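Each remark here refers to the structure printed beneath this line.
Apart from one protein chain that is not included, each protein chain of the complex appears where it belongs.
Chain lettering (A, B, C, D, E, F, G, H and I) follows the sequence in which the chains are written, and residue indices restart at 1 in each chain.
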Amino acid sequence: MSGRVDQELEGVTLLGNQGTDYVFSYNPKVLETFDNKHQGRDYFVKFNCPEFTSLCPKTNQPDFATIYISYIPNIKMVESKSLKLYLFSFRNHGDFHEDCMNIIMNDLIELMDPHYIEVWGKFTPRGGISIDPYTNYGRPGTKYEEMANYRLMNHDLYPETITNR
Amino acid sequence: MSGRVDQELEGVTLLGNQGTDYVFSYNPKVLETFDNKHQGRDYFVKFNCPEFTSLCPKTNQPDFATIYISYIPNIKMVESKSLKLYLFSFRNHGDFHEDCMNIIMNDLIELMDPHYIEVWGKFTPRGGISIDPYTNYGRPGTKYEEMANYRLMNHDLYPETITNR
Amino acid sequence: MSGRVDQELEGVTLLGNQGTDYVFSYNPKVLETFDNKHQGRDYFVKFNCPEFTSLCPKTNQPDFATIYISYIPNIKMVESKSLKLYLFSFRNHGDFHEDCMNIIMNDLIELMDPHYIEVWGKFTPRGGISIDPYTNYGRPGTKYEEMANYRLMNHDLYPETITNR
Amino acid sequence: MSGRVDQELEGVTLLGNQGTDYVFSYNPKVLETFDNKHQGRDYFVKFNCPEFTSLCPKTNQPDFATIYISYIPNIKMVESKSLKLYLFSFRNHGDFHEDCMNIIMNDLIELMDPHYIEVWGKFTPRGGISIDPYTNYGRPGTKYEEMANYRLMNHDLYPETITNR
Amino acid sequence: MSGRVDQELEGVTLLGNQGTDYVFSYNPKVLETFDNKHQGRDYFVKFNCPEFTSLCPKTNQPDFATIYISYIPNIKMVESKSLKLYLFSFRNHGDFHEDCMNIIMNDLIELMDPHYIEVWGKFTPRGGISIDPYTNYGRPGTKYEEMANYRLMNHDLYPETITNR
Amino acid sequence: MSGRVDQELEGVTLLGNQGTDYVFSYNPKVLETFDNKHQGRDYFVKFNCPEFTSLCPKTNQPDFATIYISYIPNIKMVESKSLKLYLFSFRNHGDFHEDCMNIIMNDLIELMDPHYIEVWGKFTPRGGISIDPYTNYGRPGTKYEEMANYRLMNHDLYPETITNR
Amino acid sequence: MSGRVDQELEGVTLLGNQGTDYVFSYNPKVLETFDNKHQGRDYFVKFNCPEFTSLCPKTNQPDFATIYISYIPNIKMVESKSLKLYLFSFRNHGDFHEDCMNIIMNDLIELMDPHYIEVWGKFTPRGGISIDPYTNYGRPGTKYEEMANYRLMNHDLYPETITNR
Amino acid sequence: MSGRVDQELEGVTLLGNQGTDYVFSYNPKVLETFDNKHQGRDYFVKFNCPEFTSLCPKTNQPDFATIYISYIPNIKMVESKSLKLYLFSFRNHGDFHEDCMNIIMNDLIELMDPHYIEVWGKFTPRGGISIDPYTNYGRPGTKYEEMANYRLMNHDLYPETITNR
Amino acid sequence: MSGRVDQELEGVTLLGNQGTDYVFSYNPKVLETFDNKHQGRDYFVKFNCPEFTSLCPKTNQPDFATIYISYIPNIKMVESKSLKLYLFSFRNHGDFHEDCMNIIMNDLIELMDPHYIEVWGKFTPRGGISIDPYTNYGRPGTKYEEMANYRLMNHDLYPETITNR
Partner (left out) sequence: MSGRVDQELEGVTLLGNQGTDYVFSYNPKVLETFDNKHQGRDYFVKFNCPEFTSLCPKTNQPDFATIYISYIPNIKMVESKSLKLYLFSFRNHGDFHEDCMNIIMNDLIELMDPHYIEVWGKFTPRGGISIDPYTNYGRPGTKYEEMANYRLMNHDLYPETITNR
């Protein structure tokens, strides 16, 4: 099987592009997709994103998190450089941790209409406590909705050891 | 989706407030909440709290623990600075480890009426033995009650390696 | 909810007591209990015990282990200082690793009549091989018996990496 | 039971062979097999492959990954030196991460007709984000197909901590 | 409950014995057993064996592995010093990794007739790839056969991170 | 020795203050100091700062680093909340990694006139390579200048293992 | 050489004593000593103290640290249970991190007149930054004073990795 | 101090450039520099490069390494994207590990004329053994030459633990 | 060079001996030696001993430690099985941690008259504090005495992170 040829990369305008414009206010329109070449098969794609930063909606203080995004693609798949730019657009956005994770998942559902998706943020502490929201979604009325329930029920039975150091 | 605006932060009086009053005797009244903006969706919020300290009820000796609190919000969500102050209020409170974890969970159930909640304390050793109580709860008569049973049955099949160093 | 008061600590004679007598031959009678204040709720208590030592029944050579004990309390709960003294009482006791773990569990069942209990010993190697026995128990005829079967079936699918260093 | 004798190694031409020819363009024909001597038993074989490298299909920039391949053998089993040469043949091949993992699995299905197989790639980051595709397969119409569904549903509930360092 | 007395150690001839004879060609006859004193109870015994070495059947090159053996005893239990000698007997034995793990399990089934057993080998790499075979067994027609299927289906969903360093 | 009283905290205006103003363009004027109460003694103070972010001066892309700052105080000591605000002020500042570390050290020298100071930045990778600049300073003509030379000569003989994961 | 006999333990009143009185306001008088039996030899004693907590002098918020104390004894050696009680006495004491470490060292110098001593505190973060003060001392006019200079010059060339998690 | 302006970035042609040409045969000409803005100060810059690959000069088999490069800049500083392209140019280059490290250092000396430089490669194993060459250089006749001798004499007194897994 | 022959093993009576007698009261007479075959060369031998246990001299409570012993042999070298038996002989011996380490070193000096030796004990905590004594020795009037001073001066500049878990 040969690699992706040019027509299979149409719509991918940001990858390898010079002069990328970095926008630091919330902007879901920067997201781009390419086509899934293995649509007959259920498989997972995970993005590890340790460079997320946003602002506190009340104090304006910067927050920092590592975000893990996993999904089972349907027809459209998010291109990773556009995902990077989208996450950068939270840089001057003020919102609670719990809200940010739900917004990111909502925007990716809107973009890709995936079978299944989950988003987990792990923030650095404020006042000695750190907050880790986790949200997921399966397309309603499909087996993926059950999958979402199942994965929520089994979520994080083993919290990682946190020492704030 | 824009970030939280001021009216969505009503009732949050401690976050960013000058002159916070630190109380070191048990006081659940310090807890505050804000509204869940994603009530149609089941998702988890976890608090990592490595700075918990209380007293032994018999000897008055200080105890130390890391506490992990995870819940699925219903309508009310606990604000994290108020949670910090609440946990600080155990500083001069004397009780067994097992009792402290159940009290914390009871108070958060009273405050938020969450769908599901669990509290896990991991204490430092006394006499070469450390104690880690874990308690959970799902709203009676709902699927979350089954969830609590399921998570208890699967709890901690892989105890972390402890060397007391 | 206030902390444990004195009458809730009756029967706890060793905790904070001066002149504790350390016995180094097997002695289950040293175990003491206190009452469970949360009997309507199923929850776990785990003891991490990295300072266990016994003797080989054939060669008399000392053995060393870390023991993890987890249980769901019924009415009686084992007091941790008495548990320490009980484990010390194996110091000059000769028995196989597999037997020690089953004896400890039997004694704690006899003492507390718990809903569920499990005991996992992780020994240091002799001749390049280390032995880790795991045994568990649910009260016969209850859902906890099924719980014991379930947890045995799922036991240790991910053995920790051992290098003997 | 004695070890493999020569006639049980027929078809294995690369292992221990001098003058191996390293081909750096995609070439599934280099794969070789030997016979499964334990066909009546279901068991797993895993290959850990931390030296995978390919090219970006759009920019031609080299990518790097660790790949984990696990399968339950049917009659044919892939010989590991030929697997090494096969993975080397991606060295100058340009394709997306998600496509590479699916191609590798397809080629191994074609080669071995295994009961079950899964392929997980963990790539190094570009632009602060790393991508980890996971794909699996069970022979259609058998219990292994259900196994594939089950393992996908339970896939990666605990994403490893990523710091990009 | 007192420790093992002499008559409970009959048949154990190697433990503590002077002048042990180390045999370096495959020899399952060296294995010895003792009686299970807790036959009414299902429990696990695990052996961690990081000092396994054998030879490649084609090139004669030494291979190295850590082997994890877990079983639920029936009536007979393998004595650990004899297990050590048995594993040493592979020192000059030539066979594929996958075959060695199945042979070890077959010999232990023959020896002990256990309810359940599993053997997992984790080898060091050759040519940048390491191989980890896993095989298991439950007595046919019993619940342990289902247990074996269940544990195979759940096997190694989280492959450990391998860097070849 | 009693704790710091109010007059020993004069000049500290930001700590515990409500309504802190977060400025995201480079601003060394936000730095504040308090007096060293142990001036007759040489000792070290280290700040661990894992939440540093700036911009690339050529592409405007955000960069992320952990910064370690260590110094031996003279008369003035930097207050940590003001240091936090100062580091936040790089949030929209574009400069090379090497330049940022030297600027931070220059500003702290200007502020405190310390005996000795060092600044070490550890950035996340771009294009598979991460950059870690380290710069130090001892007051010219004093023993601290020799100390700076000595510490540079011994700097980082053991680079931490980096895998980009 | 036999173990310490009773007359060698005179002055040690707290160790093993029932009814210890825990005082939570700064109190160096609780410290006790015993005699060094190896006065002709220079050797180190280190105390690892991960359960230190004090208050912020400005906001009254609790702070947490692990403290490492190392010294070369002269004639008097600090008894460890009394050291525990002394450190507990900071529980309601308000002071900066840098001051606490110097106070602790001053008190131990006053108590023991040691040849050499050093104290290193590693605090949890506030506002994303953690502070680690290190102070040391050698008796003036002796080789231990040079030792203090030497150890300060070589202090912490390899700051531990801090992620605030 | 303001950030780098455009004229301070002259000569930097690859950073942020679209259509980068990836060359996979040894090519030191791709290296670019920018000017050191802190020439009056000795400081270190380290590059962590975990994505290095070359070929064996005798068998043509691919090799993999993590390379650590540290230097004290003189007037010219190597730009990191050009360094990435230079290291990529070894992709089809055949040479011994020891030779590659010396060639890289020679090329960087030629490019930058640094005060001091060191290069440490850590390769993955072949045949169970991994090779880690380390080479360094100080400008002849300067204190940096002594620095090179000193750092070689102190090199790697604590080899990292290697298990080949 | 051939391996040790029988006459080079004279005096080694315990190694491989059946019926070893384990004595649990302090007994330095159990130590045995063999001859150093490389007397013209200075080299180190280190013993890692994680299974040390003794008693508290005041309370009789068991203590546990890992002991590291390193020495440069002169003519006699301690045989490791006899060292094991010697360390076991502290099992019922009551003494302070600091005294135990000095006694062990004194006994080994008496036994071997080594050029240099050091002993480092790392104990588990009591009351939240652990104690790590370190003592060393170089033969008086030789360069090894200076070595002892040098190593003491450089001792433990990087205390290991202790969390009591």
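Methods note: contacts are C-beta pairs under 8 Å (C-beta built on N, C-alpha and C of every residue); 3 or more make two chains touch, one makes a residue touch a chain.
It should be emphasised that the depicted structure is a prediction, and the values quoted were computed from it without experimental measurement.
Asks: Which of H:42, H:79 or H:132 sits in contact with the chain that's absent?
Replies: Missing-chain contact among the listed residues: H:132.
Asks: One chain isn't shown here. Among I:9, I:23 or I:109, which residue touches it?
Replies: I:9
Asks: If the hidden chain were put back, which residues of chain I would touch it?
Replies: 1-4, 9, 12, 15-16, 34, 36-38, 41-51, 66, 68, 70, 72-73, 77, 80-81, 83-84, 87, 120, 147, 150-151, 154-156, 158, 160
Asks: Residue-wise, where is chain H in contact with the chain that is not depicted?
Replies: Listed in rising order, the touching residues are 26, 56-59, 93-96, 98-99, 101-103, 106, 125-137, 149, 152-159, 161-164.
Asks: Tell me where the left-out chain touches chain C, residue by residue.
Replies: 61, 64, 122, 124-128, 130, 160, 162-165
What we mean here is this: only the chains that are shown with their structure count from here on.
Asks: Can you spot which option in C-I, F-H or C-E is basically A-F again, with over half of the contact pairs the same by residue number?
Replies: C-I
Asks: Have a look at B-C versus C-I and report the one with more C-beta pairs in contact.
Replies: Ranking C-I and B-C by C-beta contacts puts B-C first.
Asks: Among all chains, whose Cα centre is located farthest from the one for chain E?
Replies: F
Asks: Taking each chain's centre as its mean C-alpha position, how far apart are chain B and chain G in Å?
Replies: The computed centroid separation for chain B versus chain G comes out at 32 Å.
Asks: Using the average of all C-alpha atoms in each chain as its centre, how far is it in Å between chain F and chain G?
Replies: So the centroids are 27 Å from each other.
Asks: In chain C, what residues contact two or more other chains?
Replies: 16, 48, 50-51, 59, 154-156, 158, 161, 163
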